[in-house]
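Pasting in a structure now, in structure tokens, and then I'll have a few things to ask.
Of the protein chains in this complex, all but one are displayed in their positions.
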Amino acid sequence: MTIQFEFDEKVVAIAQRTEKLVREEVLPVESEYSGSAHALPDGPRELLQRAAKESGVFAPHVSSEFGGLALDMRDRAPVFEAAGYSLFGPLALNCAAPDEGNMHLLERVATSAQRERFLRPLATGEWRSCFAMTEPAPGAGSDPSALATTAQRTSAGWVINGHKWFITGANGADFAIIMARTSGEPGDRGGATMFLVPTGTPGFTRTRDIDTLDESMFGGHSELTFDSLEVGDDAVLGEVDKGFDYAQVRLGPARMTHCMRWLGSARRAADIAIDRANERRAFGGRLGELGMVQQLIADNEIDIEASRALILRACWELDSGESGAQITSITKTFVAEAVNRVVDRALQVCGALGISGDAPLSRLYREVRPFRIYDGPSETHRWAIAKRVLREAR
Amino acid sequence: MTIQFEFDEKVVAIAQRTEKLVREEVLPVESEYSGSAHALPDGPRELLQRAAKESGVFAPHVSSEFGGLALDMRDRAPVFEAAGYSLFGPLALNCAAPDEGNMHLLERVATSAQRERFLRPLATGEWRSCFAMTEPAPGAGSDPSALATTAQRTSAGWVINGHKWFITGANGADFAIIMARTSGEPGDRGGATMFLVPTGTPGFTRTRDIDTLDESMFGGHSELTFDSLEVGDDAVLGEVDKGFDYAQVRLGPARMTHCMRWLGSARRAADIAIDRANERRAFGGRLGELGMVQQLIADNEIDIEASRALILRACWELDSGESGAQITSITKTFVAEAVNRVVDRALQVCGALGISGDAPLSRLYREVRPFRIYDGPSETHRWAIAKRVLREAR
Amino acid sequence: MTIQFEFDEKVVAIAQRTEKLVREEVLPVESEYSGSAHALPDGPRELLQRAAKESGVFAPHVSSEFGGLALDMRDRAPVFEAAGYSLFGPLALNCAAPDEGNMHLLERVATSAQRERFLRPLATGEWRSCFAMTEPAPGAGSDPSALATTAQRTSAGWVINGHKWFITGANGADFAIIMARTSGEPGDRGGATMFLVPTGTPGFTRTRDIDTLDESMFGGHSELTFDSLEVGDDAVLGEVDKGFDYAQVRLGPARMTHCMRWLGSARRAADIAIDRANERRAFGGRLGELGMVQQLIADNEIDIEASRALILRACWELDSGESGAQITSITKTFVAEAVNRVVDRALQVCGALGISGDAPLSRLYREVRPFRIYDGPSETHRWAIAKRVLREAR
Partner (left out) sequence: MTIQFEFDEKVVAIAQRTEKLVREEVLPVESEYSGSAHALPDGPRELLQRAAKESGVFAPHVSSEFGGLALDMRDRAPVFEAAGYSLFGPLALNCAAPDEGNMHLLERVATSAQRERFLRPLATGEWRSCFAMTEPAPGAGSDPSALATTAQRTSAGWVINGHKWFITGANGADFAIIMARTSGEPGDRGGATMFLVPTGTPGFTRTRDIDTLDESMFGGHSELTFDSLEVGDDAVLGEVDKGFDYAQVRLGPARMTHCMRWLGSARRAADIAIDRANERRAFGGRLGELGMVQQLIADNEIDIEASRALILRACWELDSGESGAQITSITKTFVAEAVNRVVDRALQVCGALGISGDAPLSRLYREVRPFRIYDGPSETHRWAIAKRVLREAR
């Protein structure tokens, strides 16, 4: 047993096939839709997923029971990064947010019947899903305990009332995992339950699709209203009142897969800048011969390597069965900020070209910014990191 | 004679009227078009300019001979910042780029006949203009000496051939100021001439409007082709081969007015974050009671005050008749980066709301990024700043 | 009335004479003692002050009644910066901390008799003083309201008990201004009184001189104990229980003069780096031709110019009779951090030479770091800045 950074041959092969798929099949589609998944019809999505299946890289995170490649967290890292090289790559591999995190959660928490009903079609790409937790102010945001949506017991099951927003992928989703309060008051650190609810259920309304800075997540981000939404007991995911615990089960790994995918965006931006610096001439030489450009390019490499190393470190801890709360907070905060720095520097190297839609940098610039807010803003993570380390030292 | 930071009452009044105009008339129109001037028809522009005229704040930078308020550079600072509080404010006051810089240039360099023909309708808002200098690689970009567009002498005048891009406001412009090489080769630090050319002249083609990260400049950024574009001797602005000198005449002040307007964007973003921090509750208190949020808010104030002080310092030097090359480079670099930091922090304070189109932050985030590239990337300015200070010390 | 950045001729002349004095007289002495005032005997101090008197630049901040040049805050800026170019310059001009701030306070608050007794010998350089406010934990530090030293009324006057530390200049001081609690409890935001106390008074003990990162303040930083220290009613400076208000009177201007002096250190560090970049050859050219070195040098100029502009802006507000609480907090925070960045970059440009004692950079590196803590840590200022701006917006 010692420190080891070498991937199994099988994993290397999957990553390489993913790279090839992205280069040959995915990037052209992305380019056609200017990287906006909001504008992407179902057709191309199906086409891309078929290509991924043919390449043998579909659903890398799913167990073989449900048709996936059963990669552990560490082994997902190079594959998801390769997928993330295109904004549409994760969609092709069916490992995009929020479906990917939902599959992870269902594998761990759902009953066998729920898995057959919800996980199986999700894992094959037949269905899509969403995760309905975030609420507009003063509800659950950075502070999940503010959860205001309620599920009240009835003789027949539960009735859910509430208001959600920024629910990624809700447009077109077949079902939602809804987080609702089954006990306590907003502000209490417990009392939440998760429900599996088909989006066609009466009382489930998608009130609007939110216009957002980022546009690469399939289905976008929507606002939902639950108005006396009735569900049976079989809709309960896991146990009643344990919703916040399950959110943690989902969040740790979901944070890391977010990091992996977005790191792909960073790598791509860095590559575009490198190519530009090699080609563009200014001030009597290649752009890449100018010291300040070299600094931007070197700092990109530093940020990318540090991100990769941290992701593997955190994934190893998750794979070891630890909660990984501290290391995933650390990694998510670092990688989200590093990815933003990388894309910003790449855009700067490319100048006006970077600002234009002729390079994908202006799109990437928009896509990566929310990452410092989604899955917990950097400030919330820093607060949690400091609290843990201070508590341990006392 | 001593250090003085107090504005004349008259200027204070103009700035206050501008604030009122922006709040009551301009922001509603901006909101209606989501801050995208690419989508803005001529109607609202005329309406806004009429309102500015009625408020007595129209054309603050133009001499009284041409109907303006004749403010010097220092006095423009608070007025342009107030206008910049809305993305459409500068358009309302007719002090938006590139028209504002072009008016400045025409007042200083044009003949009396050229001023009557081009400056007068520009100053009233009847006409619009563009400044055709930047070229796609390997032409004039960060390095203006790479200028590749040529103007060749003919018996009747000049014939211009070349390719420009990122020409702001070209869509809808009535005339262009074209920078073309009249002697020397790309790479030579001289030999450029400016020409005043109506956009309807045969051989002048707008080949496309470029899709860009920013969208708040009226008319957007276009690509132009000059194909045997024939102009007379009276099209020459100033003297032949002095184009690079005139570009400097235009650039120093234009840099500062860019800073002023964009600082308005920063102030607005900071204000939105402050309001959010006062209203939003999280973790058992107001957002604004959290130390990390306070830090973001305090740093915004620091960046804004430092930007304001530097702008005034640079404007004083320009008003004193100096070239201000060093101080305007320093100020532009600092302010462009400070404005980006401010908007980024404000967005972070607002979380998901900041990412959504419900607050204007996601729009502002897109609008301010190019400022670190337009009018010379930060790297080019730093290079120039260091070279000057190293040379002086030798 | 308009924005004006030109100094009066008289002030320019004082600044130039100060530059000359520093270059010819002060820097050699600084070099002899490696910039450590802890090791500096009284002799050189007297010699330097005599030279400053002969140059007509002594006590620039003191009223003419007490033999000074009566410069207002704005006019002090270039003179104090010129003095600060050497670590011993402020000592030469008798405008070093804490004496300078104490003179300022005495001019505003002391009775006529107190001014004759304490201010006059301080202003001539015959005496030295200290300001005894800061206490070790859990007493008054970043949070002055934690003040624990007490002064109790007796029939004959007051008896002071307490423990102070980081009292700059106490070693060798002739008197101290002691801040003690005359009412309330530690944590209360009032109830402090200032006392003028000769250091030879029984019960006043200097228990140790603290070893510190910085060493350029004459007399260093000491720990003091007051053990039944008896003083008369004439020792009270101003009114009883108004000590915290007077601390503000002292602090605003003292913050700015700190900024001015330390900016002199930054300018000097930047100059050393510029000279090195011009002289040193590496990689086939001058160091100053390398882009990353140019970036360090340019960023120094940007930080210095922004600092200067902010200092003048804040001083103008103080000279206008305002409290300047917000703008001096903003300026102090920015300048303290900017000065640290400048010295750090300069050291980096100089490489091993910068690390060695052969250049004064390693000394400057040590001297400027505490500035981000002294006179309120950056965090305390940011907290105050944010609180004010949030309160105003409500």
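Letters A, B and C name the chains as they come in the text, with residue numbers starting at 1 for each one.
Here is the rule we go by: contacts are C-beta pairs under 8 Å (C-beta built on N, C-alpha and C of every residue); 3 or more make two chains touch, one makes a residue touch a chain.
In this text the structure is predicted, and so the values were computed from the model without any measurement.
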item	value
Among A:I297, A:V339 or A:V368, residue touching the chain not depicted	A:I297
Per the touch definition above, residue among C:T2, C:T111, C:T212 or C:Q248 touching the missing chain	C:T212
For chain C, residues in touch with the removed chain	34, 134, 137-138, 141-143, 146, 165-166, 187, 210-214, 221, 279-284, 290, 292-293, 347-348, 351-358, 362, 365-366, 369-370, 372-373, 377-379, 382-383
On chain B, residues whose C-beta touches the chain left out of the figure	290-295
Missing-chain contacts mapped onto chain A	1-8, 11, 72, 74-75, 77, 271, 274-275, 277-278, 288, 291, 293-295, 297-299, 301-302, 305-306, 308-310, 312-313, 315-317, 320, 326-327, 330-331, 333-334, 379, 381-383, 385-387, 389-390, 393-394
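Keep in mind that, in the parts below, only the chains that are shown with their structure count from here on.
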item	value
Averaged-CA centre spacing for the pair chain C and chain A, given as whole angstrom	51
Distance between the centres, which are taken as Cα means, of chain B and chain A, whole angstrom	38
Residue numbers of chain C (touch at least two other chains)	291, 293-295
